[in-house]
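Note that this complex is displayed minus one protein chain, with the remaining chains in position.
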Amino acid sequence: MKEKTLTIKPVTRVEGHAKVSIFLNEQGQVDRATLNIMEFRGFEKFLEGRPIEEAPNIVTRICGICPVSHHLVSAKACDRAVGVSPTETATKLRELMHMGQYIHNHPLHILFLGGPDFLLEDVGPTERNIVGLLKAHPALASKAIEVRAFGQKVVEIAGGSAIHPTTSLPGGISKHPGKGRLENLRDEIGSVKNKADQIISAVEKGVEKKFESLLSEDSWKSHYMALNRGGNFELYDGNIRIIGKDGAVEEDFEASDYPKRIEEHVEGWSYTRFPYYKKEGWPDGVYRVGPLARINVAENIEMPKAAAKLKEIRSRFGHPLHDTFHYNTARLMELIYAIEKAEAILSDDSILHEDVRTPFEFRRGEGVAAIEAPRGTLIHHYKVNDHGIITGANIIVATTHNNGAMNRSVLNISKRLVKGEEVDYQLANKIESVIRHYDPCLSCSTHLDGRFKVEIALIDNDGRLLQTLRN
Amino acid sequence: MKEDFEPRILGFLCNWCGYAGADMAGTSRIQYPANVRIIRVMCSGRIDPSMILTGLSMGADGVLVVGCHLGDCHYVKGNYRTERRVHLLKKMLGDMGFDPSRLRLEWVSASEGEKFSQVIRDFAEKLKKIGPNSAVKEMP
Amino acid sequence: MELAQTAFSTCRVMAMPERVGVFICHCGLNIAGVIDVKELHTYTQMLSGVSLVEDYSYMCSEPGQELIRKAIREGKINRVVVAACSPRMHEPTFRNVLSQEGMNPYLLDVANLREHDSWVHMFEKDKALEKAKDLVRMAVARAAKLEALTPREVSVERTALIIGGGIAGISAALDLGDAGYKVYLVESSPTVGGHMAQLDKTFPTMDCSACILTPKMVSVARHPNVNLRTYAEVVDVQGYVGNFRVKIRSKPRYVDAKKCTACGDCVPVCPIEVPSEFDVELTWRKAIYIPFPQAVPTTYTIDDKSCIGLKPLTCRQCEDKCGPKAINFNESEREEEIIAGTIIVATGYRPYNPSKEEQYGYGVYPNVITAIEMERMLNASGPTGGKVLRPSDMQEPGRIAFLHCIGSRDERANSYCSRICCMYSMKQARQIKEKHPEAEVHEFFIDIRAYGKGFEEFYEKAAREYGVTFIRGKVAEVMEEPATHDLLVRAEDTMLGRPVEIETDLVILSTALQPHEQTDQVQSLLRISRGPEGFFSEAHPKLRPVDTLVDGVFICGVAQGPKDIPDTVAQSKGAASGAASLMGQGKVTIEPYFISIDEDVCSGCKVCIDLCPYQAIHIEQKTAKANEAQCKGCGVCVSSCPAGAIKANHFTDDQLMSQIVAAVGGA
Partner (left out) sequence: MKVVFESLSGCAGCEIAVLDLHEGLLDLLKRVELTYAPIILDPRTFDRSEIGIITGSVRTDEDVEKVKALREKCTTLVTLGSCSCFGGVPGLANLFSPESIVKQSHEVNVAPGSKIVEKKDIPRLEHWIVPVDDLVNIEAKIPGCPPPPKFIAEQLSTLLNGGSQRLSKKTVCDECDLQKEIKRIDKIRRWGEGKTDFSKCLLEQGYICLGIATRAGCESRCIKAGTPCRGCFGPAEKVKDAGAKLISAIASTASLDSPEAMNPQQLAESFIDVVGTAYRFTLASSIIRKKASEGAAN
């Protein structure tokens, strides 16, 4: 039997375009398996020449599912590039917008993307989706739809539009959304919190029986990387922390120092590169980002219900969690956190002040900022000339970090499950479901045409340039 | 620059001054190169920038806009608007990789036949140096 | 769809429902001499949408027009393209042809093969043919998109405004007044009469200028239909033909014209003396003055720049002295607005000031004077009572030289010929000879321009009977003997081919005629164009000499170019008849080039409102509305409207785009 390649294309229920190729050797065993990411638009190239104040409203088009993350991290990078700090109210409104995105994002994953894999019994390709979910779990589905709708409403009020927000610019927010609308959100959030609890218990009940098998599908040790504020769980702003396979903290650094810690591996068959932790080298240095990483990196959580949930998870499964399915467990916890955090921000009266923007002047400069997008750490970095025109842009995106890990998981599960020459729907879906745990955003990962620029190592904050940025 | 290249100039002339000036060059039998194709408009302010862009995108090597001298416009301020449009368009064309001097604005009064012929001669010469407008071939 | 191949562009012209008839004119040899009309004919037949092609030697002639009429009658065509001369020339002619056959006159496009092609590419026949093909293709493309339009009918106010109270303005005012139209005659100086009032005799009949002028001045002042506004200016003109809204500002005279009997008692007590403009500064006049005795209106005027009775209040002797108490120092400026159906510009001229030509010494040598100064001396009511005197010693000059073409036919000054200098120089020479038969009178000329009726005989008589010597050669230089102020005229006698020097007592410079100093102001008010020499340009040199390109505005007299009094009066009668025909009809058709706004598309962004110089667009319930009567069809709002809601009749986006595509484009 000569060599053969089985392909699954397109990978469904993920954002963007990818294909899985499984290479069988003569004995029909899986020799290699790859996840090729096939998207490319070149945002960084055409950001050059654009005015800095327009960047936050251009970069949202990198991703339609997490446009808020790009909008806010871009605004933060712009603030630093022109040297202006946003007002307190503006920062609060931005963080509120960010929480709104999580309240929309995780229910979206449960309802449309990953959920159907672990909430529906063995069904065919035409039922494993939202329609199937509505039949099987009507209560869960309608609650999830309502919670997600609330999330999008928060983003619309704080950001002007639920998808591709527009209100942030250097120095803060352009116009205050109005007291009345914020007060309405404040009244509604209580009921949203209950609905979220019901969703979480429904999901947990839904997977109870096959929980062990789900965990065992793909479990391997890796490093983890996430934003963090002095050990606290953080989604909006803070340092980046890397922990080892045993959970010990190995790195804690500013966003701009990022390239000193990470290098990348190259493959001809994918637009995306494969970052790995420099000290450990390839492939041992592969690390994971996103919900699983955030839950592992956090020492404690400032929000009470989320903290309780974390304690419960850790007592049951230990620390750090290595099973890929735990991405979903972490997502549930993060949903609680996001709602609690939104409630905290909404109840803080400083959000009602009218002062939402600090004026700014254009100056030559650079700005680097990081944020936790639903799928992992996201970094924007801009270089601006003295007319405030962008001369260089570099965007380092969540899913790129997970590229190595996703390929590793695909290889693991393919070796275990692929026996013969065909890959039927059930088997293919098993492989895809592992990818869906990561909930990759492929158009994000490859908007920057598949490469992850290690060498654009900018210097530390006092402006000393270690490495030139060539464009 | 290869000599046989004959640049194609699209000319927008206002009825009261530019067009009349071209007529004057005719009645005075002033000879000038045959590169321009003239379109008459009532005022240079009538010319919509999308017409100039269409001309360039369809292969005109140069677009010439001829209006009345500032202050002479038959409709008071039409040419002031034209002047600003042409300036903005030149900047846009520069950003789009065109040589901005492919778009040219001139004020020619009804009696300046000689000046009109001089403008055509000079514009044709300059376009020969810049070379053919390659936009058409590459257009999808 | 087939290929119309020219080097200029390959263009697959889409099949068109319209049936275009193309009529190519040879214009004798003007077009056919350069463009191969046969080749153009066959090429045009290939253009899709063209259902008939004809070519003929003179399309504007009756047989040429008949070709079009026949094609329309036989229903072969529903659009017409005439490939001939400039539309600015014969578009009206061919439009009439269409309407005579019941076809909407605006379904016509004219390709300018003459002024824009054959006449300017005479030695590049092949390129001229290429261009002709493109111009015809563009015209056919536009013709297909033309829409029937009905011109707008507008009522015409039966009132004429005439700017300038010289002989041109007066005769036009009288003609129109007699024809029963109301006239506003506006003159900036205190009296009508203009430069003619300064003259003594007029050539060739040697009539006394005042005798033929003053009666006209009086009748224009008394004419029931003529409102005379002297010492007044037009300051604003809005609106369009038939409905010009005109603002006239009258300067204060500080003398009540009705009460003033022109007795002149005020003059002796006035302490202020200033050079008299009317007498070309040969004499003085007081601050309170009448330009000349026969001035109309016969009243004195106080010149507020020099009178010390106004600001500050110090003198006012004349007020006390005035019997009829006509003087009123707190008279103020008056402004009035009138509606005029037509406007006639008769602003006349300004004599050329030769002082910058040092070689003649005007202003340096006292005995070098200009012809107008000579005219004032010859005039019996002039400063010298008709005696010809040398300014240096007030003696009668025995030897006099006239220098022609000063400021005319000279690259450094004006390149044109002022047409009347030869004749008025000879006239003055004969007058001097009548007074002093023994005087030596020489005329230095380049060419004698004696073209008018009786002019040649006048010239013969001057030479033979009056003994005026004519020397052909422009004077190079005039030198002065400082002690005696006698002058030496040096020239080259081109007939004898040798230099000549003549001693003279007096030199008279025949200066050129230049546009009146307020020509700029009148031009900006009326938006009419001017030629390179600065005179107003007529709509067509041969066929519309007194019309302008602005409907309802006419020009006559020297404002249109140098000419003598007979030609001036002929033109002013022409302008009057042009205005009368417009006002007679009581209505006039306006080119239907106005705009229309689509309310469903207009979104009330207000970009157009402030843009329109004629305030032709206003907002009603959130969307823009066009006032067709106000709109002049410039189209600036059409190209500015960001929503594309405004359409310019006869110059629509489709029509212009179709021409662009035909000119440079592919399909």
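By letter and in written order, the chains are A, B and C; residue numbering begins at 1 in each of them.
As a convention for this text, contacts are C-beta pairs under 8 Å (C-beta built on N, C-alpha and C of every residue); 3 or more make two chains touch, one makes a residue touch a chain.
A quick note: this is a predicted structure, and the numbers were derived from the prediction, not measured.
Contacts of the undrawn chain with the visible chains, over the full complex, involve A, B, C.
Interface note for the absent chain: among A:K45, A:K205, A:K221 or A:R364, the touching residue is A:K45. Of the listed residues A:L6, A:L24 or A:I58, the one in contact with the hidden chain in the full complex is A:I58.
Remark: the residues of chain C touching the chain excluded from display are 598, 600-607, 609-611, 622, 636, 639-645. Not every partner is drawn; the one left out touches chain A at residues 8-17, 36, 38-46, 48-51, 53-54, 57-58, 61-65, 67, 108, 112-113, 125-126, 128-131, 134, 142, 145-146, 148-149, 152, 159-164, 166-167, 169-171, 173-175, 177, 263-271, 273, 357, 359-360, 387-389, 394, 425, 429, 443, 448-456, 470-471. Against the chain not displayed here, chain B makes contact via residues 45, 48-50, 53-54, 56-57, 77, 80-81, 83-99, 131, 133-135, 138-140.
Keep this in mind: only the chains that are shown with their structure count from here on.
With each centre defined as the average position of its C-alpha atoms, the distance from chain A to chain B rounds to 54 Å. Here the spacing of chain B and chain C, counted between their Cα centres, is 30 Å. Shown for chain C are the residues that touch two or more other chains, of which there are none.
Multi-chain contact residues of chain A, defined as those touching 2 or more other chains: none present. Of all residues in chain C, those touching chain B in their complex are 7-9, 86-89, 112, 114-117, 119-124, 127-128, 130-131, 134-135, 138, 524, 527, 529-532, 537, 549-550, 593, 611, 613-614, 632-636, 638-640, 648, 651, 653, 656-657, 659-661, 663-666.
Chain B makes touch with chain C in their complex at residues 6, 8, 10, 15-17, 19-20, 22-23, 25-27, 29-34, 37-43, 45-49, 51, 54-55, 58-60, 71-78, 81, 109-112, 117, 136.
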